[in-house]
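Missing here: one protein chain of the complex. Every other protein chain is in place.
We just call them A, B and C in the order they show up, numbering each chain from 1.
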Amino acid sequence: MDYVYGPGRNHLFVPGPVNIPESVLRAMNRNNEDYRSPAVPAMTKTLLEDVKKIFKTTTGTPFLIPTTGTGAWESALTNTLSPGDRVISFLIGQFSLLWIDQQQRLGFNVDVIESDWGQGANLDIMASKLAADTQHSIKAICIVHNETATGVTNNLAKVRRILDDYRHPALLLVDGVSSICALDFRMDEWGVDVALTGSQKALSLPTGIGMVCASPKALEASKTAKSYRVFFDWKDYLKFYKMGTYWPYTPSIQLLYGLREALDLIFEEGLDNVIARHTRLATATRLAVEAWGLKNCTQKEEWFSDTVTAVLVPSYIDSSEIVRRAWKRYNLSLGLGLNKVAGKVFRIGHLGNLNELQLLGCLSGVEMVLKDVGYPVKLGSGVGAAAAYLQNSTPLIQSRI
Amino acid sequence: MDYVYGPGRNHLFVPGPVNIPESVLRAMNRNNEDYRSPAVPAMTKTLLEDVKKIFKTTTGTPFLIPTTGTGAWESALTNTLSPGDRVISFLIGQFSLLWIDQQQRLGFNVDVIESDWGQGANLDIMASKLAADTQHSIKAICIVHNETATGVTNNLAKVRRILDDYRHPALLLVDGVSSICALDFRMDEWGVDVALTGSQKALSLPTGIGMVCASPKALEASKTAKSYRVFFDWKDYLKFYKMGTYWPYTPSIQLLYGLREALDLIFEEGLDNVIARHTRLATATRLAVEAWGLKNCTQKEEWFSDTVTAVLVPSYIDSSEIVRRAWKRYNLSLGLGLNKVAGKVFRIGHLGNLNELQLLGCLSGVEMVLKDVGYPVKLGSGVGAAAAYLQNSTPLIQSRI
Amino acid sequence: MDYVYGPGRNHLFVPGPVNIPESVLRAMNRNNEDYRSPAVPAMTKTLLEDVKKIFKTTTGTPFLIPTTGTGAWESALTNTLSPGDRVISFLIGQFSLLWIDQQQRLGFNVDVIESDWGQGANLDIMASKLAADTQHSIKAICIVHNETATGVTNNLAKVRRILDDYRHPALLLVDGVSSICALDFRMDEWGVDVALTGSQKALSLPTGIGMVCASPKALEASKTAKSYRVFFDWKDYLKFYKMGTYWPYTPSIQLLYGLREALDLIFEEGLDNVIARHTRLATATRLAVEAWGLKNCTQKEEWFSDTVTAVLVPSYIDSSEIVRRAWKRYNLSLGLGLNKVAGKVFRIGHLGNLNELQLLGCLSGVEMVLKDVGYPVKLGSGVGAAAAYLQNSTPLIQSRI
Partner (left out) sequence: MDYVYGPGRNHLFVPGPVNIPESVLRAMNRNNEDYRSPAVPAMTKTLLEDVKKIFKTTTGTPFLIPTTGTGAWESALTNTLSPGDRVISFLIGQFSLLWIDQQQRLGFNVDVIESDWGQGANLDIMASKLAADTQHSIKAICIVHNETATGVTNNLAKVRRILDDYRHPALLLVDGVSSICALDFRMDEWGVDVALTGSQKALSLPTGIGMVCASPKALEASKTAKSYRVFFDWKDYLKFYKMGTYWPYTPSIQLLYGLREALDLIFEEGLDNVIARHTRLATATRLAVEAWGLKNCTQKEEWFSDTVTAVLVPSYIDSSEIVRRAWKRYNLSLGLGLNKVAGKVFRIGHLGNLNELQLLGCLSGVEMVLKDVGYPVKLGSGVGAAAAYLQNSTPLIQSRI
């Protein structure tokens, strides 16, 4: 028995886990295999090569760890840092908060730069800290590319510029959980030392692969980093990479085949087209929010996220009630407001393998829920505004021209 | 390789085959089995009992034939009639036309009552023919419950009333392909002698089971009907029913398990709730069409179909272009206008396992396509009109209260 | 709930339906699609071209009919013959019997040539009938390539030779249900006019496609054949082939994708390798039977079937009990003895996508069941005999060399 039933499909618009394409479900619908047979290493080899493309790196080394985003964070930190190391970290929402919590619990000396939730990372403060750090006591900058709780995208190119301006050798560790494969991300060009994401986000797979990519500098750092680690230790992977068997412990066969298909879909569409599609759907969403007379939690356009939109509701409405009713009444899954913005925002995830009509169906649902909870929205207004943009801007589906 | 690719899901709104629920796909995802093992007959027995419920019959005998709707038609006709028999048949659209073609090719003497496409069966003419037929030369009335090509639903209760008024013994053979499990259909109450549907319609399965249900009177007729038949012969089924092995030839194991799950979903929702849901979604669709300033191909409200809406387009637009662009540009599958109404109508199928937001996504897509082809629609107008109705009328999903 | 449960896999060794490869299950695990979109005809076109290869024909026209083998029979007969036509048909087992029954019920004048069950078609009698038929009253020879009930393979090349010897124009209609894709079958070379099979046999798909292939002469005959037919009428298919839309009525989308994958697997292995594999597995099976001290129902080696072996049991054993216990106790599905050989034989189907160890597992199960029912078999004797052959003869898996 399923624990959820209503006629028709669930409309999944949380910012992860996201909708899995049917062809990926198909690819994963298979028995286990011996991962020590010649077949699995052969597949793994090409997977690792192809994974580098979604990080836009040629020099990085990817690790496909059987874990979640939280585990990927831990892998990034423990392989490159030692307890007591000073790191700069930005608190701008719930997920950066959780990462900072992890950094503290792993024994690092975390220098937190806080912003209002809805604002991006304060890079001016970072710059002044770097300027003051002539002794290079700062070992790493930890930053989320996209804060999933508030829909804020940070400017990584600028972070790199500042580091370069001060010729500061700190490692740049980037949480790309809700960005990679959806937002413009350039590991090599931006000098990112560790980048990471989870399979259940823009890659549109089930949870289960924490994808971590390390620069040569990060690999070098891992040789001296003293944090205790075994499961997350890159060293074991590197040893098996060298042997050509690739896996220090049992991978999920199903996820490997799923990843193969997910990558194939991305490459067939074209990674840059995938990113452009995210921008289009996000723009349409923001136009709908505007048409409803509501505000984006993100305070400035420069930080607008193309993977998730956090919508502020009037103070007389509890945003949790919106999320609850959307699911109960329309089989629409939206994201809750978390922590500081609990009750104040609801979130529309628009990342992963999605198209225009799926999004418009979601927006029509949001409109009905808004009316259900007493907000005087004109039904069709947001959908119409979004459609007006999409109808003008959307190219034909490439493969059908 | 798949032959169709675009990001996100295909939006399937042809009036069949329709969307298959995920749990039905799961149920069918299995190896073949020996259909002569004790397990398959045990399952078949309960399936046959449950299938009777969707026909609303307790006295009928169902046959699950490995065929399509066209084969189900042939089964209905050849088991009950002999070449040369006079039958009354109504030509009101492409599918009634095809059935009439079949009747003629099978050697019956078909008395065709034609209506404009967009009108229902002319029951007055039927009445007068029955009145004149004191010799009972008319052996059967053949009628589609729902003409899929024009979105016209015929009044079967009235057909029965007229037959009763004239105490005419003609068999009543009903094509319920796009009605059963979606529209109000009552085999016993309306004295239907053979009713039929296909698995790929409102049951939301793949193509492959032609479901035919015969009244005791129809079974009696089959004993003397002289049409050649073997594959479609009920006699072979009845023989195996009696033996308790049920299948004269190999059934699709996958479809049997799929049917089990499809029926379970319908019974969990409640057949009458399923029918009410079709009425709600159809009403919403008609309100959208009205808001767009377009006309329903169906000429009177009494014939409005709750499973498919055929929309008339202005003469300066080719409706085929709408269908073509919907698929190419938005991954939206709509139904073409067929034969007499080719180029003049496009069809929105709203039958099967669907919900509100799926429909609203479709309607938003239709709006964009209409604008693409030069029709001056206000984007959001139809979606808004549909949503206004749905937001007021939709009950909570039963299982989530 | 499943109606069958025991730990581990079911061992499916009935001579159809057969085991479906995991990749074919994957290919079929998908939602419905609009079969009038541009994608489905494009796929159908290549499917039809590729289907011709498994019939070994370049001049034939294939039809993929949503039906079973019984329906495929009916398609072959009704499209080429008229009621009253004289046909020669061979009664050598249950399936040829059923086909003859169909021929008679469809109104043909069937000239039955009967053999003992366990013998092949008596071609000498056929020859004398053809010799006597200087008026060419015989319109068709109907013959099963492989009688599934007794494991007898008929010599089609010889049938053609005899027809040619007498320059007799009778059509040659061949039931290839348990042969095509498994036994050596050559439509063009042997001058077969209609050949047919079902998807659930050696193609290793679910039930649902009756595959019928017509020679130019058969197509010509269809223009004048007077048997009533609509669902099975080739004319409708040919009309849609011409239009490039291919389907007169709704196909099973899932089976089309499944067929694509099934054909790809066959072509990857190589059709002749597939056939050689069937010979190897059949030889191994026969060696096991011999080692058990049991007799093959098939009376001469020239008729030995490479897709199914019917094993005669001593008279003090009821073969039905073997089949019942195999399923109940070992989750092994064997074929029953049918009709004249009921209780006397059980059948091991060794067709479709199978390998050595699957077969040896089956044979070990048969050994245990034989002992269970009181037959004094030495456990391991049959498996050992089969393995001795397989170990010497089996080539490496091609793709793994």
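Operating definition for what follows: a contact is a pair of C-beta atoms (placed from the backbone, for glycine too) under 8 Å apart; a residue touches a chain by one contact, two chains touch by 3 or more.
All values reported here derive from a predicted model rather than from experimental measurement.
Of the listed positions C:109, C:155 or C:381, the one in contact with the omitted chain in the full complex is C:381. Counting over the whole complex, chain A has residues 3-4, 10, 12, 14, 16-20, 25, 28-40, 42-43, 66-71, 73-74, 83, 101-102, 105-107, 198, 200, 206-208, 227-233, 248-255, 327, 333, 336 touching the chain that is not drawn.
On the side of chain B, touch with the chain left out of the figure occurs at residues 22, 25-27, 29-31, 38, 400. By the touch definition given at the top, chain C reaches the unshown chain through residues 2, 4-9, 11, 19, 21-23, 29, 265, 268-269, 274, 277, 327-332, 353-358, 360-362, 364-365, 367-368, 371-372, 378-385, 387-388, 390-391, 394, 396-401.
Note that in this section only the chains that are shown with their structure count from here on.
Measuring from the averaged C-alpha position of chain B to that of chain C gives a distance of 34 Å.
Chain geometry summary: the mean Cα position of chain A and that of chain C are 53 Å apart. Shown for chain B are the residues that touch two or more other chains, namely 2, 4, 19, 29, 327.
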